[in-house]
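Excluded from the complex is one protein chain; the other protein chains are retained at their positions.
== subunit A ==
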Amino acid sequence: MMTGMGFNFRGAWSIYQRELMRAFRTAFQSLIAPVITTSLYFIVFGSAIGSRMEPIGGVEYAAFIIPGLLMLTLLGETTSNSSFGIYMPRFTGTIYELLSAPVGVAETLIGFVGAAATKSLILAAVILGTATLFVDYEIKYPLFAFGFIMLVAASFSLFGFILGVWADSFEKLGIIPVLILTPLTFLGGTFYSLEMLPAPWDKIALANPIAFLVSGLRWTFYGTADVSIGVSLGLTLGFLAVCTAVITFIFKTGWRLRE
């Protein structure tokens, strides 16, 4: 029997395990489908078109697009996984158990967001592995790359969690990843350097926050970027802080969770 109770480690671990199990149960959707999509990008843009492109900043075009493609998949999948993870219990009513359990914001985030972030890291590793089949590349700062991917995965897992709490229909759940994140990632320098854009579009493109993420990851890969790595890092940390604050607000007020 428990009397006074602090942080519920087992509760957090149970949520984490279950969410990961859910991903493995839907492995095709969670892992294989993104790998196939990314492979198609490598074949079309990397091999077919890329072979006719000039190197950008001294990096072969097929290698240049790897960080952008990774970011494209990472943002979409992380947001979708995390939002789906919390939306489904709300939709099916099983959230009653979570709300009645001795778990708070910390346990819930570690469970849901931790699992979504873990899935994203696995996905990133699989995509990078897939990329080696199509193109030779080396990561200049692997530790930075790992840290940056971790940071982006955590931030967008939090963002997805907020989305899953906000959405009250499957349509709304899909709107942000499909209609906002994917277009912004395409326009954020996935397939080109912002410097290649004619004025004033090269400046306008900097209004797109995803451009900073793509640029940041590209710096960890090749040491060159459209914007300073410090700015990319600062923006990502700021986004993480905002998402954390919003989720804390959600739990404190019970918005869309508790009646």
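Note that a contact is a pair of C-beta atoms (placed from the backbone, for glycine too) under 8 Å apart; a residue touches a chain by one contact, two chains touch by 3 or more; residues count from 1.
Keep in mind that, in the parts below, contacts and distances are computed from a predicted model.
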{"item": "From \"Na(+)-translocating NADH-quinone reductase subunit D\", \"Thiosulfohydrolase SoxB\", \"ABC transporter ATP-binding protein\" or \"Carbamoyl phosphate synthase large chain\", the hidden chain's UniProt protein name", "value": "\"ABC transporter ATP-binding protein\""}
{"item": "Per the touch definition above, residue among A:A33, A:A101 or A:L206 touching the missing chain", "value": "A:A101"}
{"item": "Touching residues on subunit A - with respect to the absent chain", "value": "1-6, 8-11, 13-15, 17-18, 21, 25, 92-94, 96-104, 254, 258-259"}
